[in-house]
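One structure follows; several queries about it will come next.
With one protein chain withheld, the remaining protein chains of the complex are depicted in position.
What follows is chain A.
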């Protein structure tokens, strides 16, 4: 299960909405599986059907996480014409077995989370922590 604050969910949705119709992507860094630090990334492909982190930006962000003892707890991206379910391409490039892969569909306003390990997709529940709760 992914447990995530309402604020972080809203930031993913806002990023996806702002970049629509291109796909938006980013990371939420954290410790012990708790997503905390929102890091929107450049989609180097600037495409409505593909995303790729800019290699130098990824290097900086991954090093920052390393220095802070953080991990990429969430890796998110948007789908802008299809449902929020990992595509074949998403599965073949999924390379962080510890991460929650969050997909947001701007077309369907769907927010879903998956584990993708060794080519196998497993959807998981999302628990959103409302402010003040």
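Basically, a contact is a pair of C-beta atoms (placed from the backbone, for glycine too) under 8 Å apart; a residue touches a chain by one contact, two chains touch by 3 or more; residues count from 1.
Methods note: contacts and distances are computed from a predicted model.
**Student:** Identify the UniProt protein name of the omitted chain, choosing among "ABC transporter permease", "Electron transfer flavoprotein subunit beta", "MoaD/ThiS family protein" or "Extracellular solute-binding protein".
**Tutor:** The missing chain's protein name, per its UniProt entry, is "MoaD/ThiS family protein".
**Student:** Residue-wise, where is chain A in contact with the chain that is not depicted?
**Tutor:** For chain A, the residues touching the absent chain are 25, 27, 41, 45, 49-53, 55-56, 58-59, 62-63, 75, 77, 86-90, 93-98.
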